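Only a single protein chain was left out; the remaining protein chains are all shown in position.
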Amino acid sequence: MIEIIFESIPSFWPEITLSLTFVISMIVEFIVGGKGKKSTGMTTGLIVLLGFTVTILQMPFQDLEPRLLFGTMITLDPFAAFFKYLIVAAGIIVIVFSMQSHEVRRQETVGEFFCFIAAMTFGMFLMAGASNLLMIYLSIELVSLSSYILAGFSKKLKRSGEAALKYVLFGGAASGVMLYGMSLLYGLTGALDIYSIQSTLAAGMVVDVHDWSFVVLMLSIIMILVGFGYKISAVPFHFWTPDVYEGAPVSVTAYLSVASKAAGFAVMVRFFYVAFFDSVLDLGKWGSLPLVDWNMIIALLSVLTMTLGNVVAIWQDNLKRMLAYSSIAHAGYIMMGLVVMSDLGLTAMLAYFVIYFFMNLGAFYIVMSVADRIGSEHIDDYRGLGKRAPVIGVGFSIFLVSLTGLPPLAGFIGKWMLFSAVIEAHYIWLAVIGVLNSAISLYYYARVFRNMYLREPLNGDESPITFSPLVIVITILFIIPNIIFGVYFGPLISYAQRSVELFLQ
Amino acid sequence: MIESYIPILLIIGIAVIFGVVSINLSWLLGPQRPYREKHSTYESGVDPVSTAHYRFSVKYYMVALSFIVFDIEVVFMYPWAVQFRELGWTGFVVMSVFIVVLAVGFIYELKKGALQWD
Partner (left out) sequence: MSSELIVFLILAAVGVLSGILMITRPNPVNSALFLILNFMALAGLYITLHAQFVAIIQILVYAGAIMVLVLFVIMLLNLEDEEPLREQMSKRHYGSLLVALLALVLIVQVIGWNSGGTLETMREQSPHALRIGTVEHIGSVLFTEHVYPFELTSILLLAAIVGAIVMAKKRFP
């Protein structure tokens, strides 16, 4: 047994670095900010940043030959590595955001804030590779626990407390249901790792379609889907999203909307793809689960998710809340890639995540910087912003146009790939609904443009708002990939194609 | 199999019987001469000021939470202690890592004054 541990550790350095980052940052925090000393939290923040940088530097040296670590606990393959890059890059960016954010810095426990970002990133790394029901559950719990605390971080704000409470209640219920589903699945198959579950189900010995065992299997899958659906905030498990996104500090919201969602999709795809697909013979069909058309169920969930997100976003006046509903809608778009779990669908999904990363983090960064300067996230306070702060105005417009999915920006490429993947699988109606939804989203994004450029400021104050050069530079750094990936997307797509390789037994 | 639990059942039975009997016995044997003062809540001979229901401080809650976390830590130690010889040095290292990580949490509590009462 000990040999397996020693064999696994060399392939496991990024995760080990991250867990050490969490523990060491905690030690640094209580040394720097111990009894009678006031911690500014910046030392801890820098330690975490250093840990993340070391992690991302280790990753290119990893041998990505698909294999299992620690028995069957964790899988290492290009698919997991793709999500790990995305997650740790988002982690670094969120730490840089948080170090600037007044919302975070005026808290007493800034140091712990960074520790929890480290814990959450570690959890999401494990989610990206988890191939055992036990690991899936534990990693999701680690991520959830950290995000509950981060969501309620502005303790003195009522809406932050409300966010944390709603998140805890909803998350607890969802993970309880998921755990019950997992226990049913374990009871049926007698296996915890998804590869044995697949082989047991494929052998057809334990589950009989004419029997109650089939109903139990369906029930367990639906229950597990509840847990995943909550993590990616798919309808009808999205209720926590608007309140949590509004109440949490903006940098946390940005992290939740990009990395947490990506990790949720990663674990969901791995679980369903490995356990329930006869991937070799019949691509895109849920081989081990006859009778029910799961592709159709996922398609309907996707339609519900994007439509609800887009339609409700129209009425939102708080930009954070609007972006929250917009991120629900984007989860719906990304689910289109899951409808057909062919290589094409998954490639489109992965490429979309990279693009979503740049456009969504950019949009949240603008909301955060503007809130730091003018103290408001209300849409009316954005009136005249285009003239008062030109770079910020242009940047925000670019991010929102990209989120809408209009050419020539990156968002268009992402949507175009998703739509072509579903059209190829003959779900033309789904693509049509997706396009209609993009049109709806244009309406509420356009409200922001109108306020920024066409309307006078509320109190007639037309004096320019100055932002620090750092804010301008970061905004421009986010604008560049949004434009580049819109016209030069070849490398992105080929990288996504190479990353669709999942470990199968 | 189930027969080996008979002693535990006996202890539970004795505990229940002892509780029920001793409470009712004092009620049966003791003289009953109630008056108003006797029925009032005992508060060191002074008239009771308010109800017994009052809001507990959140500090108790923090103590309870720390207790649970370290209780769970101890739970993991039972199987290790039972299999100590078989697991050997591997088990020792595995358990050491576990305890060191939780010790960080404990020192954090001490340093941040989470166990101080003021």
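To keep things simple, chains are lettered A and B as they appear, and every chain counts its residues starting from 1.
Methods note: a residue touches a chain if its C-beta (ideal position, glycine included) is under 8 Å from a C-beta of that chain, and two chains touch if they have at least 3 such contacts.
Keep in mind it's a predicted model, so treat the numbers as computed, not measured.
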Could you tell me which of the visible chains the hidden chain touches? A, B
Per the touch definition above, residue among A:50, A:215 or A:454 touching the missing chain: A:215
For chain B, which residues touch the unseen chain? 1-3, 5, 51, 53-58, 60-62, 64-69, 71-73, 75-76, 78-83, 86-87, 90-91, 94-95, 97-99, 101-102, 104-106, 108-109, 112-114
On chain A, what residues meet the omitted chain? 1, 5, 8, 19, 22-23, 26, 33-37, 69-71, 73-74, 108-109, 112, 115-116, 119, 122, 126, 132, 134-135, 138-139, 141-142, 145-146, 148-149, 152, 155, 164, 211-213, 215-216, 219
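The rule is short, and it goes like this: only the chains that are shown with their structure count from here on.
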In whole angstrom, what separates the CA-based centres of chain A and chain B? 41
Contacts from chain B onto chain A in the complex sit at residues 90, 101, 104-105, 107-108, 111-113
Within the complex, which stretch of chain A touches chain B? 1-2, 5, 23, 26-27, 29-31, 33-35
